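Apart from one protein chain that is not included, each protein chain of the complex appears where it belongs.
Chain naming follows the written order as A, B and C, and within any one chain the residues start at number 1.
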Amino acid sequence: MGKNESVSIVLCGEAGQGIQTIEAFLIRLFKAAGYPVFATKEYMSRIRGGSNSTEIRVSSRPVAAYVDRIDLLIPLDADALSHLERRITSNTIILGEAAKIKPPEHRPVIDIPFSRIAAEIGNPIYANSVAGGVVAGLFGLDLALVTEEIEGFFGVKSPDIIQKNKEAAVKGFHLGKELRETGRVVFEIRPEAAVSDDIIVSGSEAVALGALAGGCNFVAAYPMSPGTGVLTILAQHAREFAIVAEQAEDEISAVNMALGAWYAGARAMVTTSGGGFALMTEGISLAGMIESPLVVHVAQRPGPATGLPTRTEQADLDLVLYAGHGEFPRIILAPGNLSEAFYVAQKAFQLADEYQVPVFVLTDQFLVDTYYNVPRFALDRVSIKPQIVETTQDYRRYVLAPDGISPRGIPGYGTGLVGVDSDEHDEAGHLTEDLELRVRMQQKRMRKLEAIRKAADRPKLMGNEDYQTLVVGWGSSMEVIKEALAEIDRPELAGLHFTWVYPPAPEAIHYLRQAERIIMVENNSTGQFVKLLHAEFGVAVDHRILKYNGLPFSVEELVREIVTILTEE
Amino acid sequence: MGKNESVSIVLCGEAGQGIQTIEAFLIRLFKAAGYPVFATKEYMSRIRGGSNSTEIRVSSRPVAAYVDRIDLLIPLDADALSHLERRITSNTIILGEAAKIKPPEHRPVIDIPFSRIAAEIGNPIYANSVAGGVVAGLFGLDLALVTEEIEGFFGVKSPDIIQKNKEAAVKGFHLGKELRETGRVVFEIRPEAAVSDDIIVSGSEAVALGALAGGCNFVAAYPMSPGTGVLTILAQHAREFAIVAEQAEDEISAVNMALGAWYAGARAMVTTSGGGFALMTEGISLAGMIESPLVVHVAQRPGPATGLPTRTEQADLDLVLYAGHGEFPRIILAPGNLSEAFYVAQKAFQLADEYQVPVFVLTDQFLVDTYYNVPRFALDRVSIKPQIVETTQDYRRYVLAPDGISPRGIPGYGTGLVGVDSDEHDEAGHLTEDLELRVRMQQKRMRKLEAIRKAADRPKLMGNEDYQTLVVGWGSSMEVIKEALAEIDRPELAGLHFTWVYPPAPEAIHYLRQAERIIMVENNSTGQFVKLLHAEFGVAVDHRILKYNGLPFSVEELVREIVTILTEE
Amino acid sequence: MMGVELYQNKVTDISWCPGCGNFGILKLLKETFHELNIKPEELVMVSGIGQAAKTPHYLRCHFFNGLHGRALPAATAIKAANPTLTVIAESGDGDMYGEGGNHFIHAIRRNPNITNIVHNNMVYGLTKGQASPTSERGFKTPVQLYGVANEPFNPIAVALALDASFVARAYVGDATQTKAILKQAITHRGYALVDILQPCVTFNKHNTYQWFREHTYYLEDDYDPTDRVAAFARALETERLPLGVFYIHPKATFEDHLSMTDGQNEPLFRKEPDLAKLTELLRTKQ
Partner (left out) sequence: MMGVELYQNKVTDISWCPGCGNFGILKLLKETFHELNIKPEELVMVSGIGQAAKTPHYLRCHFFNGLHGRALPAATAIKAANPTLTVIAESGDGDMYGEGGNHFIHAIRRNPNITNIVHNNMVYGLTKGQASPTSERGFKTPVQLYGVANEPFNPIAVALALDASFVARAYVGDATQTKAILKQAITHRGYALVDILQPCVTFNKHNTYQWFREHTYYLEDDYDPTDRVAAFARALETERLPLGVFYIHPKATFEDHLSMTDGQNEPLFRKEPDLAKLTELLRTKQ
């Protein structure tokens, strides 16, 4: 997208300098001004210091992908310029306090004394509002809107603080306006999509809200980046929605709590990242054996082990696919954007309940930490009808049902008794060493996989139906692939995105077969989805675009890589 | 094999009745008499009661597989006959205390009052020696040998006890001899293979001894059937070999202890089963990241969850293949028989040390609980040369070596400092957020997989080189496939056995390609190795023979299944 | 069905060894439930894996027989999800204090209104006789050939250190008193630990019925179960193990604290998801 369709603003500084505040304010402001807006961040695993940056894309039409390009850079400390070195071009406008950021000779900087202005108003902390005002001025926004948004943003603070921040923003605004009017910095971009009815959420929020919409009323988790956000958000709404949000002593406890909760009639989830999930794998196997529903949110980050705690990767697909000893069915869903994150989380509860299997919502740091406007989530797309039955006196939990799905009773609802057992068991849930029964129970459990396969959502085709080359992705890369394909804009090229990752819909084979060439895009080093496609459909992938430095794909690099492959021939 | 080549003796009774004692004695005795002998058991997850059985095969040439056929059945309680119902034919000779076992009308039993005879000698516990004596008599063994073996067997007991047991055995012997001489029960089988230099070990022993031969000097484990045996045996030899054998508080502790031990220069292993291993998976990922050697013995049993604790299965291959978050190399070895169990365990240490990766020794309940004679293990087949280096002052643990293998130093050996870190790290082991370095480190770790692949042992071809149909197996099914193929005896049929399971040797493709038809044999319900073959070689399997009732394949059923497939065409 | 039979399961093949202390505990449990008039339909037994952990299979009631060491998190959640149920977490000493040690600590801190019954036979029964955390020093096993070297885990002392709401030790050989303790524990509001000394006749030839008889005695009638430090002093006695209720500290339970709007004991499954509130919440994101 050209500069007239999408402007990339990057803020960069130390942890603790308030980048998040400017980010949040600018997102609000631009959305209020009618722009689609998108923000993504990359940050270090530390509380203070280091070099972190946030990219805000202000666009004419919605975008939801990371770009390398920086149109407007606001460095907040001396390290920012070197941290972003490779992304700064001669077209990048750098705007900041020259004294603080110490720009090298060849990097002209538009010097704006944020701190001094803030200090004049009374406190250096107002610098962030000055910066916000400057950006608003540069984009030619309405001053009234700016002050209004300041009011909304600092709503809970004291009137004096609000007033001071307004003052700061107004000062900044005039400086920005002047730059614009003197023609030194001009951004000519007009919104073309209506966003006023949209909502702005982060990936973590989308998952948490989706869970609520799925009837989630129990979350147990042990904090682990980037999975913690979902716990925090649910905890914040726990009283309001009368749900249990418990911080467990470890991940093992969390998953066993969630299973106990489902057993007793709750709708429970856990949220974690790869390392925490590794500890839950025995519990996943328990879910398989007792045929308990379970929703597991795994927000991926680079491994192995502690790896890069605040970065992104898609390398835990194999893990969730095979986690747990023994053999049992499961479902893996990996949302492609924030709308999908909501609906997938919602649907996960329904699927878990219906098939009595663990359902994974597989996201990553990139997805959970992005913010943007999306159409307000519809609350009627998936119905919340709990699948529990009222038990009768002769109730047996594991009736050998033809489709493998035995009606699920819970203690305290009906006159029957509900027994579940991690050993191989009979229909009543009592442990058995009847080896023929074992075989029938194992077959019953595995039969559910076939039912699930039939229910699987198809992958989404993005682009021309007459494609010859198919760019395949899964999970959080959907939007970047979409934007890259739009950029390349070739009729023989289309994208295929899997949100329902496992078991993949059998119909997917048609899309894959039609392609003369398949290019796989994955944020990992071994091509885990390539293996899955091969195993499920016998399809070979011709090219793999893999990235595993902890950052998401950028539109530019994907364009570059795809075009290289296309021209290689 | 006909009755003249191999006789199957089955003992059946409750847990706690001393079946194990008769079993151990008979194995010793037959081996001393020059027979190849094999024993396998199936038992319930309980300490007393239930129905357990042991099969002892006395053969002219070595066999190491389970057969359904029972030539001589010695039931020890009333439930035994119904427990074995389906394996008893009109050719089965049943020998026992009629009063105790209450045989149905149609099952003639040769009544031998074991208990009464024992009681006459002074104590019902001598009944086992009476039974042993009877069997010896039936087979026409030498009485002197019997009394000699009784002496050896009860060697540590008081002279009086030895004397009484001898008396019991002698009485039994004469009863057996009489049956033989009157022609009522005659076993005409003569040993054709020399076994006197052989040793008799169980699968657990073979693994434990192999570990010792691999230089293992540290084992940490939490008890879990069927993985406990290896811990017990190593603990029993701990003082003698000056090794550390520690029962950990849980499996998480065990694996982290093992990693700490390797770091400090020990050669450590853990032993467990699927459920305990599930808890170790975060630790496996740590091994991947800090590039620690690690030997993990996983003795499989049926899952999911607690499943069938004392039964067998091969359903944890997927688990060990993908255990741990993130991506890193590993090696999986699955011995096909007890000799292999020894050499594989030994080699596991060498490989772990050499490539600084986790190495899995994947066995199962069937393998660890069988006993038989094998050629005495050679101690020179794999050399024990620890791969540690003496550090110098500028030592860095993670030097970016071309083959990915950075020389491994340990604290206290040399003048350097050794730092390892579960975060992504620099060459010195310090945590880093340099994302380019991250990529180089990840590539360095993954490079080891290519080196490993080159070193992989090829699968073993069993049978005719001009095969058209290939019966493929992995792990503990090697001997049963071998015997079944010998039984079927068709020139177009051969077997291919994978002991080095992952990464499979690239040369394996030649064997697979040559086959017009591939039949896969696995003790699981989903065909996990089928998937692996497909993923690694793009090879499709034509037929799958799967079994997952908790029992190993029997020779007869494998013959039946293979022949059915061959004739189906 | 009436009386104790009400809790009698159809499963008749009990897999414990003849003479095992577990039989006594099973019998006492049935009597206790009967005498407390806890209906099978209101009762959930939660267990891990081990010989003790099989107990729920021999009772007529709801049961959740989960993973080795993980009964407490499941039990805590079951109680939280439906506070109208009587929830008992029951397992062996290895299960609760070994594999499940971390949950033991933190369940006590959380104080759910559940009863935690531990069959303490000082050995791993089901896995054939290895040392458990409570095995005495010097106890020889196939793995601890030269005798246990570790300091034995003292569940009473640790529970006191964590200020558990109710802490008791019983000996299965004494039916009357053990039942009295069980009743007190189950009716106690909050987490209640009952560590029951239980002979394992097969693998623990040291801590036999006789040994327990000789090495236990009851806390005095005038013993004050509210004095935590005094209770700790008694918990440290090892020559003869005191039996009875060591400590009672009534306090708010986990369920009391849960962030419920209604403050009711309403089970979660009866609550409809509040879509109106969610619509409202979504509007605030606009």
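Following the convention adopted for this analysis, a contact is a pair of C-beta atoms (placed from the backbone, for glycine too) under 8 Å apart; a residue touches a chain by one contact, two chains touch by 3 or more.
Remember, predicted model here, so these are calculated numbers, not experimental data.
The chain not displayed here makes contact, within the full complex, with A, B, C.
Interface note: of A:Q163, A:Q247 or A:Q387, the residue touching the hidden chain in the full complex is A:Q247. Of the candidate positions B:A78, B:I125, B:L400 or B:L431, contact with the hidden chain is made by B:L431. Which of B:I252, B:V296, B:I405 or B:M478 touches the hidden chain is settled by the complete complex: it is B:I252.
In the complete complex, the hidden chain is touched by one of B:L286, B:L493 or B:L551, namely B:L286.
Within chain C, the residues in touch with the undisplayed chain are 98-99, 101-102, 105-106, 108-111, 133, 145-146, 149-154, 157-158, 160-163, 228-229, 232-233, 235-236, 251-252, 254, 257, 259. Listed by residue number, the positions of chain B touching the unshown chain are 196-201, 205, 209, 212-213, 215, 217-218, 220, 235, 237-246, 248-250, 252-254, 256-261, 263-268, 282-283, 286, 290, 376-377, 379, 384, 386, 388, 410-413, 415, 417-423, 429-431.
In the full complex, chain A makes contact with the omitted chain through residues 16, 44-50, 222-225, 228, 231-232, 235-236, 238-239, 245, 247, 249-250, 275, 305-306, 309.
FYI, only the chains that are shown with their structure count from here on.
Separation between the centroids of chain A and chain C, computed from CA atoms only, is 41 Å.
Averaged C-alpha coordinates put the centre of chain B at 37 Å from the centre of chain C. Spacing of chain A relative to chain B, judged by their CA centroids, is 45 angstrom.
Looking at chain C, residues 49, 67 sit in touch with two or more other chains. Among the residues of chain A, those in touch with two or more other chains are 252, 282, 286, 290, 421-423.
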